[in-house]
Every structure is written in structure tokens, then in C-alpha cells.
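Excluded from the complex is one protein chain; the other protein chains are retained at their positions.
Moving on, here comes chain A:
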Amino acid sequence: MNMDSDEEFNSNSNVDMSSDEGFLDQDMESDVSLGDDYELEASDDEEPDIGFDTQDKDVKPRKEAYQVDFQVLSPADIQASQDEQIDEVSAILGQPPQNSAILLRYARWNKERLIEAYMDKQDEVLEAAGLGSVATEQPPRFERVPNFMCDICCEEGDQLDTFAMKCGHRFCADCYTHYLVSKITDEGEAARIKCPGDGCNRIVDSKSLDFLVPPAVKGRYRELLTRTYVDDKENLRWCPAPNCEFAVDCPVKRKELFRIVPTVMCECKHTFCFGCSLADHLPAPCVLVKKWLKKCEDDSETANWISANTKECPRCHSTIEKNGGCNHMTCRKCRHEFCWMCMGVWAEHGTSWYNCNRFEERSGAEARDAQARSRQSLERYLHYYNRYANHEQSAKLDKDIYIKTERKMTQLQSASGMSWIEVQFLEQASQALQQCRQTLKWTYAFAYYLKRNNLTEIFEDNQKDLELSVENLSEMFEKPTDQLQGKKVEIMDRTSYCNKRRIILLNDTAENLKKGVWEFNVEMTG
């Protein structure tokens, strides 16, 4: 059994500082405040001419309904906020900073709980945090002790430098240091390294550590401490991008993830979900994303055929290869125009009666027997998976074609000696395509779990509008490169239209999610 010092503490006394239930009590209040925010925004719109009051509010950049407040923290910011809290606790508890740091880490940075518990049962808290009885401040130093023998290396002698913390477990300086270095570098431990003494639970404080380990290891130690700080705080999360050192501070609580999809953007430009660290999955809530990815993994063989890059023209049956992101296909042979996703006639995509994105449930009579039902459920899944996978793949193809286009335009420019060609608009168009396809992709996972009610029609309309605007922008990239400059205004218009459609869709889904009016066909748990 590995008895964590927390558990020991919790079982010995009833001061509960690190369990989840403790945090949940506090969450109730923030739920209410969320609702208030929402009311506030709505009432702003109803009373537009109060004058100065509303003008003041307009100065701030308007937050969309799907956006959340967050702040990006650099490594220095993270260090500073730790130090600030350590100082604050030191002042209140009258403990030296290195002890306050241990206490805070022990309490998983829940300051209020720590102070409360400390005031209540000081000795128990100190004991449980590994600080033994009240520590008096004395700088760490080596000592030489008559008739000393190190219990680790078995070296003996009066001339040996030795070290011990307040607990009195004394070892030679080399062994003590070696022990700490191996804990830090090999095992990645930092906040909870115990005294090397047999059975001793005292945590090694940072002053002793600084005194004992070489400078290179100190750096690693600080890094690891910061890591546990971010891991311990519910409002902090590391940016999951490889080698990124930034963290994000966001107030959205774990239990709110059924109603909010907290999407944040790091300093490094990586956009990810604060709730689960996966890449931007708006508008689908984390729990559905998890279920969907699991399902796709389980059903990967069934769905594999879909991601094929070649299909037959539905009219003349000649083979057609998809090499751009656009799903509006024209058969080279018979000039038939169709939709790559549903293989339907493209012209019908603009009209209101045709729906590529909607899965048409067959009537009850048709789906009576079990086999028909299971077939229908597979068809339903494939309908959504097909579109999900297609947008994912199209996003990649869009990107490829953009990179090629940009290269061609640069070549064109240097070959012809033309004046500088503005390509910024192409980059913006490409970014919009990437982002909108990412959103579209997840709308299909979202829709798969959505139960039909009077709101789903609006959702499907929004989805279709975004889809069409995306395809309209995507097809611009398939134009010959030398025509693109002439299409600049059109491309810019289509770009901003795409972005607008995306915001409309996301606001609609987010507002309904916050209100809890979406109905899902699965349990919204774990």
C-alpha cells in the first residue's frame, strides 16, 4: 500500500483539504454567476439607449456567447503567482516561506482550506505536510559529528560532512545529495520528496534542497515544482502543444463542462479545449467528444472505406480523384456537378428542400425488425462519420493547396518582376477554412448525439449555411493562380462570410448548451 501523506492525514482527522467534494461545494456558486452573466448580456440588448452606461460597456471588445474568459501565463507569470501566494500564506501563518510552500503544495494550493485547517489543528497539519512540529528558522548547513557512520554508504569518520533536517535523520553529504538528485532527475519528484530516513515522512524543504543539489538540478527542481503547481490548480492547464511552456488560466470548472466548451488560445497560437486539452472541438462538449472518439476507434474498420480519396462519378462512373478540399466536384468527363459527401447533385445544395447535412430517419414501419433497426443505426452513424471524416480530410487538402498556391504566387511575382503581390488575404482565407472545417467536423459528432427537437432544425440550417460558405471559399483555391489576384475582393468577402457563419453557429449552440435545452440521446456523463 502506498499511503500518500494526504490520505494519512484525512483518515486521521476530518480536515478534508484535497478531495473533490470539497471543491464541488464551491462550484455551485459559480454556476449561478454564470447564469447571471447570461441574463446581463440579454438585458443589454433590450435597453439600447441608456447612453453612457452602454457606451462604457462597448469599449471592451465584445465577447461572443461561445467564448470564455482566459489568460495565458508565461513560466515567469506562473512562478510569480506561486511566490505571491507563498508570501501571503507566510504572512498569515507566521511560517518561513519554504515551509509555507510545503504547506501550500500539501494542500494542493487551496489557500483558504489550508489556513482554516492550520488555525484549527496546527500540529496535525504540520505533521501531515511533513514538517513535523513547528520549525524554527535556521539556515541549512553541514555538520561534522564524532563517531559518525552513514547508514547509506557505511562510510565512517569524524571528518565526514553530514546533513540532517529537523527530524534528525543524518547522512553523509554525498549520500544526501545523491538521494535528492536521483529523486529529481530519475523520478521527476519535487514537491513531495521525503527525508531519506527510514520511515520518515518529512518533506525536504526547498532551502535544504537548494543547499544540497548542484545548480543544474535546481533548475529541473523548479520546473517540476511549477509543473505540480499547474497540475494542482483547477483553474490552470498546460498548453498541450509540444515544447510549449505556457499555461492557461480559465475559471471554468470541471462540472460546468456539460454546459460550456471552454476553448482557449495559447501564446503559441495553439487553440485547445481547457476542459480536456484536445484541439478545438467547438461546438461539441468534452463528454460527447470523448464518446465520439471512442466510437470512431471501435468502429474504425466499418468506417475505413469512407476516407478513400477516389470515388466514381454518380452519372458516368468514371473515377474521380479528390485533390483539393472543396466538396463541390465536377466530373472531368461528363461535367456532372455533385457533392463529394452525399454524392447528390450540387445544384440542389442551395435550395431549401435538399439537405446534405441532415440524416433522414426512415419511417417507423420500415425500421420495424431488429435487423432493419441495426442497419439504420449503422447508416446513421456512417452518415455523420462520413461528414466528420470528410471535413477533417478536406482541411488537410485545403492546407496543401494553399501552400502550393502561395508558393506559385511568389514564383509568379519574382518571374514577372511584377510589383509586390499582396498574399495576406490568401493566408486569412486559408486560416478561416481550417477553422471552419474544424468546427464543421465537430458539428457532425455533436449532431450524432443530438435528439431531434424544435432547436435541431435551426442548428442544421446553421450547419448547412456554414458548410456552403466553406465550400464556396474552398473552391476559390482551385482557380488558376494567375486569376487569384483579380479575385481578391471576392475571396475576402467569402472569408469574412465564413467567419460570420461560424460565429452564428457557435453562438447558437453555446447559448442553448448554457441554457441546457439541447436534448441528447446519450447520458451526459463520464
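One rule holds for everything that comes next: a residue touches a chain if its C-beta (ideal position, glycine included) is under 8 Å from a C-beta of that chain, and two chains touch if they have at least 3 such contacts; residues count from 1.
Assume contacts and distances are computed from a predicted model.
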Note = Given "serine C-palmitoyltransferase", "UBC core domain-containing protein", "E2 ubiquitin-conjugating enzyme" or "mRNA m(6)A methyltransferase", the protein name in the UniProt record of the chain not shown would be "E2 ubiquitin-conjugating enzyme"
Sole contact to the chain not displayed, among A:Pro139, A:Gly199, A:Pro242 or A:Pro480 = A:Gly199
Note = Given A:Arg113, A:His178, A:Arg315 or A:His328, the residue that touches the chain left out of view is A:His178
Among A:Cys153, A:Ala347 or A:Ile403, the residue in touch with the chain that has been omitted = A:Cys153
Request  = State which residues belonging to chain A touch the missing partner chain.
outcome  = 1-2, 151-155, 171, 174-175, 178-179, 182, 186-187, 194, 196-200
